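Left out: one protein chain. Kept in place: all the others.
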């Protein structure tokens, strides 16, 4: 990691990306929470915010905005270890700043309406800790698989709709898991709101699932789905689909 | 079919793609089923999951995740017969594994809430068997037509938004047919849940419609819509639209 | 118009495209009509079906599926007059065939539930005939403007997400006008259902608005928005955005 203007841009990018993810994403969730279709609106809003973040910051820092993504990126060799640590630090700081400003902008009535707290979902009571871990592992794995596909050399000719595809992926994972584990798939989104509240619910299994996915999925990608070394067959300029 | 690392990657791709289709797609359906707008959320979620699967596995195995698609792909000559059989076997195994893990992750209360079973729709009682076959044939035909267009040499310069387009296609077919036949358009999605339940409803007509579409549509595509042999006229690099 | 295999493909393409537009689009509308959010689902479904049709038939016939679009295309000089007439004839025949099969596939209970008829919207009673004409003119103009932009040489490097963009355009026009005029923006969709029903409502003003848009918009496009003759300035390969 060379401390030049490009590294500064990237760090600022991750900071702002994560801050906006918290502000825009959680503001939408907070405004629709009391509604019974709230889990749908929340999933949709979280996906749309990921779309915004990848659109704006994709060309600056890669728009991870998620420690799991940065860890996977490092394991796959796309960024160095020290850059990954800088990314994670900026993400935590950005998430903290974003959530703080969000709390300052929302009226007290809205904040009280959101139970247990803004952007915090209590996991479903019937789930065992192992089930919580398994569900959050699966959903975070899908997210990391999406990023692995995006970084893959075989998709290098498809950068255009990447923000939309990642946004839709996050929406689908949210619809699937929002009422089960909260489907945050992001340690920043899981941890930061807890600093502001005296929360007594379960969140360790979700964190463990997220960490497991961040480490295991890139290893599986390299083993099972990696590009074989021979040059890709192309039909008229794109990888042959069969 | 040469048993090398690339064939292994493809087989693993189809296995994982179909497993995720069952897990993420059916988890979302299971969580929203009791709702009266459930058929909308279900269609949307199934479409989004297809989008995820095509995004992640499109560059690995083609992301069929559906025996009908693999059969059509083989009839059009894009994959060999033995590869097609391997694909179908991996899809069935993947669907079975995915549904099994989904059952292990969902709490019993959610599973009981889903009637007749998670990811199973009873066809509308007023429909005759012939109507069931016709509707499922039309919907699966639309799906296979979408894949035929994607594989066509004339769309080779448009791979970027393919996951989104296929996802929207599946969503539209779901909204149209979900309350009629269930609109699964996928033998794996129709059959696997029945292995876990003592289901007594109608599912043969839907399967027949799916099989018919898988065989007829590629033949129609070759006959009526095939690229004529002369080189395509292009205006500034893309096929001339008229 | 040379009667070769390519002309046959195009005619078949328009026939099938319009048939699918009626079957998939109207099936979704018919299944959600009694719901109070029906106009939303209907608009969304009509937009998604346009997305499917442009995706599948865009490379075959251009996927007009709408006489207004073919007339505009002819006025702009992209297709010849005799080809335009063949397109319109195929669209009418396709719409008729599609609606007929749809009626055969839907159970009687669903058909009766849809008032006044499947895929027919009574215009809002408070609207004068002139207002009906104006609203349908504006909405059809937006649709034709969308096609004009798609055909424009300045957008030739953007064919990829065209199906999605046209689908979203139709969705937005539907949400705006569905409860006012029905927002069909398509003479086939306006007329064909009336052949099957003894309908006594207002539909001439809408037709007049559609026809007016089909003729006026391409003229306005050529006059006000046409590409000036000097070569386009490009920045790194795409038209300079300012």
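Per-chain residue numbering starts at 1, and chain names A, B and C are given in the order in which the chains are listed.
Here, contacts are C-beta pairs under 8 Å (C-beta built on N, C-alpha and C of every residue); 3 or more make two chains touch, one makes a residue touch a chain.
Bear in mind that the values here come from a model prediction, so they are computed numbers and not experimental data.
Undergrad: From the list C:173, C:188 or C:214, which touches the chain that is not on show?
TA: Residue touching the absent chain, from the options given: C:173.
Undergrad: Hey, which chain C residues sit against the chain that's not shown?
TA: 37, 39-40, 124, 126-127, 131, 134-135, 138-139, 142, 145-146, 148-149, 152, 154-155, 157-161, 164-165, 168-169, 171-173, 175-180, 224-226, 228, 235-239, 241-242
Undergrad: Please output the residues of chain B touching the missing chain, sorted low to high.
TA: The missing chain touches chain B at positions 160-161.
Undergrad: Using the document's contact rule, name the residues of chain A that touch the chain not shown here.
TA: Interface residues of chain A facing the absent chain: 4-6, 8-10, 12-13, 16, 20, 23-25, 27-28, 31-32, 35, 37, 41, 44-45, 48-49, 51-52, 55-62, 73, 78-79, 83, 101, 104-110, 150-151, 153, 156-157, 159-161, 163-164, 167.
Note that only the chains that are shown with their structure count from here on.
Undergrad: Since chain B and chain C are copies that touch, just let me know if over half of their interface numbering is common to both, same, or not, different.
TA: Mostly different residues: under half of the interface numbers shared.
Undergrad: Let me have the rounded angstrom distance from the C-alpha centre of chain B over to the C-alpha centre of chain C, please.
TA: It comes to 27 Å between the two C-alpha centres.
Undergrad: Please set out, as single numbers or ranges, the residues of chain B touching at least two other chains.
TA: 37, 157, 159-161, 164
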